[in-house]
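Sharing a structure with you now.
As you look at this complex, bear in mind that one protein chain is not there, while each of the others sits in place.
On to subunit A.
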Amino acid sequence: MIEHSKPVSRYTAAARINHWITAVSLILLALSGLALFHPSLYFLTYLFGGGQMTRIIHPWIGVVLAVSFLGLFLRFFTLNFWNRDDTVWMKNLGSVINNKEEGLPELGKYNAGQKLVFWGQSVLILLLLGSGVVLWDTYFASYTTIDQKRWSAVVHALCAIGAILIWIVHVYAAIWVKGTMSAMTRGSVSGGWAWKHHRKWFRQEVGKS
């Protein structure tokens, strides 16, 4: 539509592939996990070839997610450290939600909301991995007590719901803030998008060239 600014590169192809492997694994994990969590959603096991297959596949997808997310973590953690501008941004969350971003500090590659998504998923996925291994009876049944397995079941379910809620926020933000999707599909955003949402980062990118 608007042609008077050139796209700004935001994610390399490797980062995008890494993201989408994580995304697909997380969705498959949510579907297969919910199938075994609530009887009303047991029908979702059909997507994976039945109950036994769902039980077998779910932890392996978890391994894929853990490795893939570790890749994302190593790529992005330095860009997600909290700073004073993030605190200001959080205090003005109400205005952000109301589409009024004027007067907020210029932001680097990520805003406070994105950073919270990042750290939230990092912590939850770590807990999900730990509790998931305890629940993976096929290989690890003999290493823990039954009471430890009970704790793990509760922690696993709680963290999974937390991760699904964060995922909803993450996906909705991408739908709500127009121009965002192309960052993860084609790797670039428009100059206007970069100026509006991540001006400090935009200035750095312009400065590099």
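Side notes on the structure shown:
As a convention for this text, a residue touches a chain if its C-beta (ideal position, glycine included) is under 8 Å from a C-beta of that chain, and two chains touch if they have at least 3 such contacts; residues count from 1.
In this text, contacts and distances are computed from a predicted model.
Within the choices "Amino acid ABC transporter permease", "NADH-quinone oxidoreductase subunit D", "Transketolase" or "Formate dehydrogenase subunit beta", the name that UniProt assigns to the complex's undisplayed chain is "Formate dehydrogenase subunit beta". When you scan A:69, A:89, A:118 or A:193 for touch with the missing chain, the hit is A:193. The set of subunit A residues touching the chain not shown comprises 2, 4-12, 15, 36-40, 42, 45, 50-52, 54-55, 97-99, 101, 135, 137-138, 141, 146-147, 149-151, 153-154, 157-158, 161, 164-165, 168-169, 172, 175-179, 187, 190-196, 202-203, 205-206, 208-209.
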